[in-house]
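The other protein chains are all here in position, but one chain of the complex has been omitted.
Each chain gets a letter, A and B, in the order it is written, and its residues are counted from 1.
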Amino acid sequence: MAPTDSDLSGRPVVMDVFRFLPDEETEPRFQRYEIPYRDDDVVLDALNHIKAEVDATLSFRWACRMGVCGSCGMMVNGEPRLTCETFVNEFHPEPIRIEPLAHFPVARDLVINMEDFMDKLPTVKPWLVPADPKPIEEGEFLQSPAQLAAYKRFSMCINCMLCYSACPVYGLDETFIGPAALALAQRYNLDSRDGGKAERANVVTSHEGIWECTYVGDCTRVCPKEVDPAGAIQMAKLSYATDWVKSMLLPGG
Amino acid sequence: MAGVEVTAESRPATPLWWLLFSAGGVMSAFFMPVTVFLTSIAVAADWLDEEELLDAVRHPLGRAYLFLLVSLSLFHGAHRFRYALVDLGLPWLGRRAWLFYGLATIGTVVCGWFVLRL
Partner (left out) sequence: MDRHYVRKLPAMWWLRKRTYLVFMLRELTSVFVVAYALFLMVVIWRADDPGSFSGLFDALDSPVGLVLHAIVLAALLFHSITWINLTPKVLVLWRDDEQVDPRLIAGANYLGWAVASAVLAWLVLK
């Protein structure tokens, strides 16, 4: 007989959680926890339950619980997800395997070190570089809805790093600047108020930049904010290649 | 872990290879399947006999078409395959850009010679 809903909710949530305690152990291990099932729990709730009731030594990051801060990303059954937006009932009663975001060095348990991204981010100048500086007295830069729409989706990033975890190019070679940072570069290149495209070219079109991307496209699939980093990178390739052709046709121009 | 150094080495030829890759991608995507169809099924089914095919190949337009298709496809394949090797964990081979684009260039020259010789 197939189990009914009530049977299922009587079953515990089984979590296989990646543990790594750098001061005590040399190798990571998986630890199994069983906790009571509640229908509307997200994976982050389950982890918080473990931390509060079962095992206070477990470390993980979170803040907003509403998909805004971008700090709760983890591998849930092998997929990079925001744990505050991933419901336990998606997997229950099957065991849920929780690991720190792939490709990043693990500092402790589910906590990754994202210094690498923090170092890279400013190199693409993710801020407005005005084409011709305008004094404050002259007022704000105006932008039409279409001009806003041109870059809006690429500006929604919450730095959750799910895209880096999905990107094998980054996994193979961490010098790759990577999806979120390159998408942000393209976000500013597309901004009508910005004139920094040529300044960004140095880094964006370098050895570590857009040309390293082979368009696996998984970054776009996993992004919780529909930023579409893969699309942004392909647009940047076309745009910089077009500039290159122009510079060949009009030398010195 | 030290921060990764972004070397910002400029590689002026990259946009050219990418544009050739893209042009070859469009050319092969649009024209290769029908060309395979013509040289295999159409011949096997006798919709096209070998003399007609030969005439098509030797026709000036046929020659120009084949030259473009072959050359751009070689650049497309060279670029894509070289990056696939990097992704397959063979960067020591895939990163030798000159090897792959060099072979595609040699292929283009040889194909040009074949075409002009007809």
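FYI, a residue touches a chain if its C-beta (ideal position, glycine included) is under 8 Å from a C-beta of that chain, and two chains touch if they have at least 3 such contacts.
None of the values given here were measured: they were computed from a predicted structure.
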{"item": "Residue among B:A13, B:V36 or B:L93 that touches the chain left out of view", "value": "B:V36"}
{"item": "Absent-chain contact - pick from A:N89, A:Q143, A:N202 or A:Q234", "value": "A:Q234"}
{"item": "Where the missing chain touches subunit B, by residue", "value": "1, 22, 24-26, 28-44, 47-48, 50-54, 56-58, 63, 66, 69-70, 73-74, 76-78, 80-81, 83-84, 87-89, 107, 110-111, 114-115, 117-118"}
{"item": "Interface residues of subunit A (partner: the chain not displayed)", "value": "20, 22, 27-28, 78, 102-103, 105-107, 113, 144-146, 149-150, 168, 171-172, 214-218, 221, 228, 230-231, 234-235, 237-238"}
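Note that in this section only the chains that are shown with their structure count from here on.
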{"item": "Centroid spacing, where centroids are CA-atom means, of subunit A and subunit B in whole angstrom", "value": "35"}
{"item": "Parts of subunit A lying in touch with subunit B, wherever the complex brings them together", "value": "105, 113, 115-116, 119-120, 123, 168-169, 172-175, 177, 202-203, 205-208, 211, 214, 216, 237, 240-241, 244-245"}
{"item": "Touch list for subunit B against partner subunit A, complex", "value": "1, 3-12, 14-16, 18-19, 83-84, 86-87, 89, 91"}
